[in-house]
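Apart from one protein chain that is not included, each protein chain of the complex appears where it belongs.
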């Protein structure tokens, strides 16, 4: 069946129009609402008589750059493991994140820094927008290879808004702590993506099964992503914490947690592997679970031992999830989870939230001293007991799961709109639908599939 | 035609002798002239009674490392897109940049920090030398694949000197602002390289045309470069700005500008692509134009909206340039621009300079408050009106274009000296002339071409 001219025209126009529309809309909103904050504005900064050394920017900016590197290099390349979908993995990461940074500046700005009729942006805005982009990229991992760029942009449009609302409810209304985002980023991003993937379930996906694996060098590109996520996770978790001991403790706990998840991942991967062989999928992903699991608790007095124990548990659960649970998720629950985000972000995220409940419940004035004010201000001010704060943390997990699930459901329905052009079942995990693709070898003239070819295979 | 023994001997000796000569000369000059500055010298630092927190070094150094990462990883890998020239792209980047860092320390030192008969080096020297290396690598992009390493070193020798002089004229004599180098780095580097490439025009280059494209994984290596350039550009533009609000504003504006150029690049690439498909060349390059275009204005009160608009425009112009103007540049103007530096650095650089003119002309004491002193000292001190300063900015663009064009012309003639051994027309974009190259697969004994083979094909 040859494509109708209308369909060809639609494909050509859909992505450009959506990009231009979204960019136009955010630009107008920027023009009306977004202004420099007092640390970024020439006039107001000098009124404030800042000294550079007292300037929060200088302590936050290196963390921002680490987060920025982690989100773009890390998520982008981690998803490049598929043999014929690396252009899309890296390219759409770029597209989605660029849009999410703008849109999330607006959403979070309205909710958190709107005063004098304006949103005031500075280094915190950049960090928060990068965090939101991280959540969007986690969801992207669940639907990787099965959605077109226009669909992904619409997903981001919805998800960024819900991310902002969920975060606002958690941090501002419920007053819970979640610096590294076990709940707001990982749990939210994972379950949003998984429910969305459930709605988009493709019973005929085995038509593209032969393209769903990696090749030797695509696994190495993915390891670039893994290592960047691993090395910069201490900065990621600590970027928004209170300056001082809070930031130091968060970085330290994350560092140790990751070492433990790496060791448990190697142990479990060899243990469950065929003939004791290691599986690259586990190493690429589960080794990172230690960063996810301390996303809530690393700011607290988790202790270095607590960090090791948490990381060890997360690596174990994540590796076993890849081996035993992912197949069940697809066969029983009809959730096709391309990157296994349930194992890397879903379960470790929930565990991280529960660890946060536990460590919060154990908080005492003795352990935290005068530092209690910065970690748990509501306990320090006598508004809540440690147990009450722990219950709020637990409530926050359920709120997050609910918002993510409902949002993912709505998102899935949105992405099923008939004029949105997803890849056919036989052309999933395939760059050539969306990209001009060169051959794999110098002497190969393997041009893009012809239009007819793509469509008749559909 | 077999190579004469003399020619074989020349090839073997040319690069080593040039490296040793240049290294020897810079070493002697370092011995005579270069000394630690007061922040780096053990004796003088302690006289000054510095506190670490007041020490400029600590606020500059993280930016320096970001710039350093961006220049080496970014430019090196961005140019690795060619299927059989990746060793040269990454390797010669390394060679050229290493030489440029030394030589530029001397040139810029004589012009900017020469007192007490010595050049005084510190963190600013490192940042400025890295900036100069960036300009040299931009020019390298124009001639990529068509020049040998000895030629490239001579190009760097000339270009670093002219870069220093042009920058000195702009910043010290004309008193213009150009923190991120829309003029001094991008416009200068691009037009120097383009004019040089014009002088070296090869009418028979189609003999190597089959090697001028990418293969699948070389495009992914290039995307490493793209992402590094993208993520660290906020640090690049803000590295030399005034500490405080100037640095913050520059980083923020660059961040937003890049998100907009990314969206417009995706939109335009799909719009002009065959069947609406995206082109990796656009994504790898044009998405970065947002960083170039705010190189002058990001330090100013551009507003976040202004950053988005500028980035959007730059991405658009750059993508259209790749599609429509690059072929014309070669066929009509006889400029062979391997990496399309005209689209990524040339046009966006000029646009950036003009944007600087505009934003400068709009500067008011009201908008900048007491910050006017640090952004536009000559306006704050009443020496110039905003309009006059804007005219100086415009003049600076013409000075830059003139110096770059004349310099590129001289450089081209220099590189045509007959004893300099460039690759023959049929061996362009080919690593095997300069490198021992292994095969592409484990079971392949594809050794380097034999000498005769290379020469007879010439």
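Letters A and B name the chains as they come in the text, with residue numbers starting at 1 for each one.
Here is the rule we go by: a contact is a pair of C-beta atoms (placed from the backbone, for glycine too) under 8 Å apart; a residue touches a chain by one contact, two chains touch by 3 or more.
The shown structure was predicted, so the numbers you read here are calculated from the model rather than taken from an experiment.
Trainee: If I consider the whole complex, including the chain that's not displayed, which of A:283, A:339, A:379 or A:428 touches that chain?
Mentor: A:283
Trainee: Which one touches the absent chain: A:161, A:199 or A:252?
Mentor: A:252
Trainee: Which listed residue, B:123, B:142, B:252 or B:415, touches the chain dropped from view?
Mentor: Of these options, the touching residue for the absent chain is B:123.
Trainee: For the chain that got dropped from the picture, name the residues of chain B it touches.
Mentor: Residues 8, 11-17, 19-20, 22-23, 26-27, 30-31, 34-36, 39-47, 50, 52-53, 55, 57-58, 61-62, 65, 68-69, 72-73, 76-77, 80, 86-87, 90-91, 94-95, 98-99, 101-102, 105, 121-123, 125-126, 149, 217, 221, 224, 433-442, 444, 448, 451 of chain B touch the chain that is not shown.
Trainee: For review purposes, identify every residue of chain A that touches the missing chain, sorted by number.
Mentor: Touching the chain left out of view, chain A contributes residues 53-54, 59, 62, 66, 83-84, 210-211, 213-217, 219-220, 223-224, 227-228, 230-232, 234-235, 243-249, 251-252, 255-256, 258-260, 262-264, 266-268, 270-271, 273-280, 283, 287, 301, 303-305, 308-309, 312, 366-372, 374-375, 440.
Note that only the chains that are shown with their structure count from here on.
Trainee: Using the average of all C-alpha atoms in each chain as its centre, how far is it in Å between chain A and chain B?
Mentor: So the centre of chain A lies 33 Å away from the centre of chain B.
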